[in-house]
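Not every chain is included here, but those present sit where they belong.
We call the chains A, B and C, going by the order they appear; numbering starts again at 1 in every chain.
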Amino acid sequence: MPACLFPGSFDPLTNGHLDLIARLSALYGEVVVCVMQNLAKKSLFSTEDRLSLIRQACKGRIPHVRAVSYPGFTVEAAKKEGCAVMARGLRSALDYEYETQLALVNRHLAPGVETIFLPADPALSAVSSSFIREIHALGGDVSALVPECVLHALQALKV
Amino acid sequence: MPACLFPGSFDPLTNGHLDLIARLSALYGEVVVCVMQNLAKKSLFSTEDRLSLIRQACKGRIPHVRAVSYPGFTVEAAKKEGCAVMARGLRSALDYEYETQLALVNRHLAPGVETIFLPADPALSAVSSSFIREIHALGGDVSALVPECVLHALQALKV
Amino acid sequence: MPACLFPGSFDPLTNGHLDLIARLSALYGEVVVCVMQNLAKKSLFSTEDRLSLIRQACKGRIPHVRAVSYPGFTVEAAKKEGCAVMARGLRSALDYEYETQLALVNRHLAPGVETIFLPADPALSAVSSSFIREIHALGGDVSALVPECVLHALQALKV
């Protein structure tokens, strides 16, 4: 059974991400969740915290998941981890436009790595990491949008 | 290695379809190309001819391909053929909108079957079966858009 | 409290329609659900049956709903029923494009009638009447997508 890379910033992990990881886990021998390190962008959680939250959220619930981080291109991460496939979720036509351009660029950079798209669960399609960060910053309740461990980590940040 | 269903009408098979079949063949143990029989829609080629053209075009070029036909839902075809995944190509945001709705309906009909999308090769993104049929009807040259066996079959239709 | 027209073909009424009617009922003094008669298009249910199914589905569940039918323009129906507002649900960017053009044409035909859009519940966004008709025609299960009275009416059609 082949392995699949699921790259992202996961800042923080959402219930939308978890749904995609669970669906990929049913299709692939291993799902390598890969936290991309973007030094140019200020993040809410450190790379280490994001990896830890992904591991806590999947443990005992979703099998065959491994969390790693990588500083460069997603396609290089895919090659290093032995994944011929990278998966991305699509929540809207806007996502489609952006992700397709990215997939074409990646195909140019690494012709042997294929990008596949999964339609996001529509009930979770409004749950983006950036909305979570905004709601959290304004003191809103995100308990229905993120795994429990992420909720606790957000509450700890507040202090 | 799991199998993947690639459903469509393939009326006729295009170079865009062939590119997707080849890419799927690199990712899955078997690609089951499934000609959906839509009795309500008038077709250019019979189901039998379409199956034969798919087999001729893939033979000796793309490994692990099997061509079948089915009269009902694509998800039923997937279950019957033992495929946990159905693949569809996306050529535009318009395709995305339609295919996502279809994927959600299929998920309702058969929760265990997942739909994945592959971005079409942009150089082939204008090659749809319906454009091929229109160009052919007006006597235009489609030799760069379809496999050789389809070109011959179109020329034979003309007589 | 003003009244609102909710026009459509409702062939048949879906759970997506019902969700919109309930939400409109919370905002307006009366929701006039208006079955538009399109003689050019072949329908599954007669206008009378569609009206009857809307009434059955709303009765005792959604207050302030009245079902009517009209043979001409939706804006004329709005004026006849005393509605300054017509409401339409949006399920996708594709819907947006079409509905906006229609709203602009209607504004030209009747400047005093405003069209408002409500975002469809994403969990119901794949539930269109045409998908229901297709699934039903192929013998699929639509019990989770339509009200119970519509399910019975579909089953009665089969005989």
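Couple of notes before you dig in:
Here, contacts are C-beta pairs under 8 Å (C-beta built on N, C-alpha and C of every residue); 3 or more make two chains touch, one makes a residue touch a chain.
Just so you know, these numbers come straight off a predicted model, no measurement behind them.
Taken as a whole, the complex in this structure file is built from 6 copies of one protein sequence, with 3 shown in place.
Operating definition for what follows: only the chains that are shown with their structure count from here on.
The chain with its CA mean position farthest from that of chain A is C.
More C-beta pairs touch across the A-B interface than across any other pair of chains. In this assembly, the C-alpha centroid of chain B lies 34 Å from the C-alpha centroid of chain C. Inter-chain spacing, taken between the CA centroids of chain A and chain B, is 30 Å. In chain A, the positions touching at least two other chains are 93, 122.
Listing the residues of chain B that touch chain A in their complex gives 1-2, 23, 26-27, 84-85, 87, 90, 93, 96-97, 100, 103-104, 114-119, 122. Remark: chain C residues 92-93, 122-123, 125-126 touch chain A in the complex. The touching residues of chain C, when paired with chain B in their complex, are 91-94, 125-126, 128, 131, 135, 138-141, 144-145.
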